[in-house]
Structures are given as structure tokens and as C-alpha cells.
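Shown here: the complex without one of its protein chains, the others still in place.
Take a look at chain A:
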Amino acid sequence: MAESDTLISVRDVELSFGPKIIQQNVSFDLRRGSIFAVMGGSGCGKSTLLKSMIGLLRPTTGKILVGGEDYWAQNEHRRTQINHRFGVLFQSGALWSSMTVGENVALPIEMFSSQPPDVVRKLVELKLGLVGMEQAIDLFPSEISGGMRKRAGLARAIALDPDILFFDEPSAGLDPITSARLDDLILTLRDGLGATIVIVSHELPSLFTIADDGIFLDAVTHQPIAHGSPRDLRDHSTIPEVMAFMNRASTIPPTDETKADQHV
């Protein structure tokens, strides 16, 4: 694989809260243009891993290389600059509740570029149009439904034309139709924007549809136990935990649930 094809390299990262280890020995490469799935049961540290990639949580050890640069070795100013390459869709949208949907998308554009207001407005209309939310531009987050909030969050995530998009549970809490539409939207945006996507999810149908690479985190051993695309893992994996996860079996391994619940 060519060096320039790797956008983010995670090397031997260990994540912990105080003495409690969440995940260790996490290593993977994020290839340009791929949709990378971070999988695992509830509480295995998926979201925590995502947090460390977008600059919210410093890993205890290990490196995260963004375009060859050690992300956590940079000062805060540089990290913010790198963050402008990232677009993040938070679990419940995380729209700023005191602003309208349009202002939510406009804020990053206004803050980090010096465009006149009519240009900003036009860009905001475009981003909201791309996610099918142009009619909600002047509504407040409290006035729209959960699915719309998520799409508005997506419009905000692509506001600065990022080349890496992070999605935290994009289809959680959405009905199957909305969820399938969101999958389509993600694929179209990936192709249209040429972006690379990291997706944290345990929605199997959605993972099988869109993801082409991935990592499986185990909650019991606190480390990744499988690498590869979800489809591939479903069809070829021989690891019991992964097989159970991919096929929604409830029995293997019996201690998973209780142990996993203690984390995060």
C-alpha cells in the first residue's frame, strides 16, 4: 500500500480511564476513500477510540499518525488545524440548541473562513440541500425530529469540506427506512466528496452495506481481536466472539455482557 494512501495510522494505542484499561494494542491503517467500521459490543470502547482519534481523549500510550504527523505530539494550535480536516457526526447530532439549524452549519464556516454573509448562506443552503434538510434552515434543533437532527449534524460535519468523516452510531435510534436512507447518503457523500469515513456502529445491516474495512474490539480482553470488512468477518471469521456478534447469537460468550457493562 502506498504511503499516501494511508490517511490515519493508529499504532499500539492504549486507552484508559485512570487505572482502568479500555482498549490496548490497537493498531490499524485508515486507507483513503474507505469506509472503516469500528465494531464491538456495547461498552467495549468504540466511542472512546473515536474520541482519541478526533482529539477529545489523549491515549495513554501509542501514536495516532494523521498524514504522517503524530497527532497527540502536536501542540493544541496544530491539533486544531488538523481537526479542520475532520468532520464529526455525534451520536445524537449534538446541534447547538440556541442556534437554528442554518446557524449551526454556518458557524464553522464563519469562524474559519472570511466569506461574506451571502456566500456563507449559499454554502449553508448547499450543505443542507445535500442532506435533504434545506427546508429546516430556520428551525431550531428542538423543533425537528431525531432523524432530522442527525442529518443536520451531518450537514454541519461536512461544512468545512473535511476529507475524513467520523460517525458515532449514525443509525442508532432511527427507523429502518431512515437508517437505510442515511446509509445511501453516506455512500453518496463518500463518492461525491471523495471523503474517507470512520464509522462506529453495531447496526449490522448498515455495517454490511457500507463498510469495506474495519476492526473488532473485544470487551473482555480489552483489545482488537479481528481486522477486516464486516462482510468478510461475517462470512469467514472463526473467532467465537466475532461470529456471535455478526450472527446476533446470544449465547457466546456468556460473560461478555456483565463484563462489558462495567466500561464506559
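Throughout what follows, a residue touches a chain if its C-beta (ideal position, glycine included) is under 8 Å from a C-beta of that chain, and two chains touch if they have at least 3 such contacts; residues count from 1.
The working rule: contacts and distances are computed from a predicted model.
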item	value
Undepicted complex member, UniProt protein name, chosen from "Ni/Fe-hydrogenase b-type cytochrome subunit", "proton-translocating NAD(P)(+) transhydrogenase", "Phospholipid/cholesterol/gamma-HCH transport system permease protein" or "Fe-S cluster assembly protein SufD"	"Phospholipid/cholesterol/gamma-HCH transport system permease protein"
Among A:158, A:198 or A:242, residue touching the chain not depicted	A:158
Identified contact with the non-displayed chain, of A:70, A:138 or A:235	A:138
Residue touching the undisplayed chain, where the options are A:146, A:194 or A:240	A:194
Contact set of chain A toward the excluded chain (per top definition)	96-98, 113, 115, 119, 122-123, 125-127, 129-132, 134-143, 158, 161, 163, 185, 188-189, 191-195
